[in-house]
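For this depiction, one protein chain was excluded, whereas all remaining protein chains were kept in their positions.
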Amino acid sequence: MITLPEIEIVQKHFGKAVHDVAVRSLKRATVTIDPESIVNVSRFLFKDLNFRFIIASALETDRGIEVLYHFSLDVSGLILNLQVILDKEHTEIESLTGLFEAANWIEREMHEIIGINFRNHPNLDKLISEGNWAEGVYPYRKNEQRAEGIRSENSEQ
Amino acid sequence: MNKIIPIGPYHPLQEEPELFKLYCEGEIVRDIKWETGYNHRGIEKLSESKTFDQVFFLVERVCGICSTSHPFAFANCMEEIGEIEIPARAKYIRSIIGELERIHSHLLWVGLAGHFLGYNTVFMWAWKYREPVLDLFEMITGNRNSYAMFKIGGVRRDIENYKIPGIQETLDLLKRKTNLLIGAVMDDPVIHARTKGVGVLSREDIINYAAVGPTARASGVDIDVRRDDPYAAYPLVSWKVITAQAGDVFAKAEVRLLEMLESISIIEQCLEGLKKEKEGGTEVLVKEIPEGMGTGRAEAPRGEVFHFVKTDGSNYPVRHKIRAPSYVNIATFRKACVGQTISDAAISLAAVDPCYCCTERMAVAYDIHTGEIIMNGAGLLELSVQKTLKLKS
Partner (left out) sequence: MFHFGGASCNNCDIEILDCLTPRYDIERFGMMLVGTIRHADVLLVNGSINQKDKIRLLELYHQAPKPILVVAIGACGCTGGIFAEGNTFAGPVDKIIPVDAYIPGCPPKPEAIISGIVKLINKS
């Protein structure tokens, strides 16, 4: 069972908010946390441990809408994924733009492709979809009503 | 409160909808708004309907200029999920292709930067010396761009030993020409005047925007995926990461030019490594990919390319997230441009090295008070050229 010092520090600071830890190797790990603590944990990683925010990925699974925030510790090559699971009906979470500008565009994109509301984001205008697909349609959600005229993708499940 | 009259995007004055709107007060840029979506192709969604082998062809075409970095990162990602170790020969070949691409991409950038400054000779010259690199690609892979060299477990074609002398010859030519170019660019006083102190990004800006690649390294942020999270043959050869401190356009040019020399050195060492390995043996056979998720990254010419894939044991990705370096780098343009004059806007944008198509549909300048269009993309280019001419005389 590999342990990583960075994860141990996070667990020490945020004990209750950490739901699960999965360490794949010395350089790859995923920590599942409580959505309400995303800002505090991210701030800790960014300011105290000097992680760099890479990007965030959102996907729908049986457990809900999962968002993975990918952070990189460049001095060691570690990629730490912060995973949060959001409810499919009330999909919202606090925005990270207060911490770093790097979260701005990706949160806008996640908002329009999968329908996550980022609280306190300065500008949730569409980034890529204006004119490209219909209002209220979230292409990355399954079982979504499609408006007429939009090509349906052939996804294998 | 300054009134801004919204104009466009199909206003009869301008030729095409713009990507960046510069709001100006007199000569100074005060604010930037941008509009994207023209290039959106739904690649991540498309990827879910392709088998893993097919995805390589798809991701190659995310961006034509760094077309190898996406398959590189994707292969790293899949090999992490499947815990696959590729043979040494494949590692060398992958690094050779990656570094050749870095050379051709930086030459392309030098040409474009020259064009924006009004040095059309630099443009013609840099692109002329891209041709031998593209010829090498054609010799090795069969195509000048989009090489289809990667597969899970290795590479699809071998670089046979008889090809190596030809590659070395081209590398020698490139070394000479790169040194010539470095001398011409770094010592020219007009280029100094046009690029030093222009489009400056501080270390704090880079960290705030999480910028990567030469854009970050030129501001003293020492990050490079090849060294920080080694993959392929990079840990097997010796090379150094180039950084600069000033964070302006000149520093970015310096970093890119010197990186080209490092790339040539890496390729030469990889060719030596290839000669020691037996020919053939460029892949391990992979029958299936287990369920799981993985992250892979590679250092593209513009910075870190990041792929995230979730699998479920079938032949198709469940979710494939792609982040190109320009996604984080282009956002820094706001910081680099606001407060500068509009004549410097063209070169500040070019210094970030966005993918060419973004630069093409460039910028339009608006008056912040009246909202009137002052000039369009072609005009901004012209203004930049004129400033150079004035400095020369």
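The first chain written gets the first letter, and so on, giving A and B; residue counts start at 1 in each chain.
Convention: contacts are C-beta pairs under 8 Å (C-beta built on N, C-alpha and C of every residue); 3 or more make two chains touch, one makes a residue touch a chain.
The structure presented is a predicted model; accordingly, all values stated were derived computationally and were not measured.
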Touching the absent chain when the full complex is considered, from B:128, B:196 or B:275: B:128
Residue touching the undisplayed chain, where the options are B:145, B:202, B:265 or B:341: B:145
Given B:32, B:62, B:206 or B:274, the one touching the chain that is not displayed: B:62
In chain A, positions touching the absent partner: 130-133, 139, 150-154
Chain B residues touching the omitted chain (full complex): 10, 15-17, 37-43, 45-46, 49, 57-58, 60-65, 67, 108, 124, 127-128, 130-131, 143-146, 355-357, 360-361, 378
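Here is the rule we go by: only the chains that are shown with their structure count from here on.
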Touching residues on chain B, where the partner in the complex is chain A: 35-37, 40, 42, 45-46, 48-49, 80, 207-210, 223, 228-230, 293-295, 297, 304, 306, 308, 310, 314, 316, 318-319, 321, 323, 327-328, 331
Complex interface listing, chain A residues touching chain B: 24, 27-28, 30, 52-55, 57, 59, 68, 70, 72, 74-77, 79, 81, 100-102, 104-106, 126-132, 139-140, 153-156
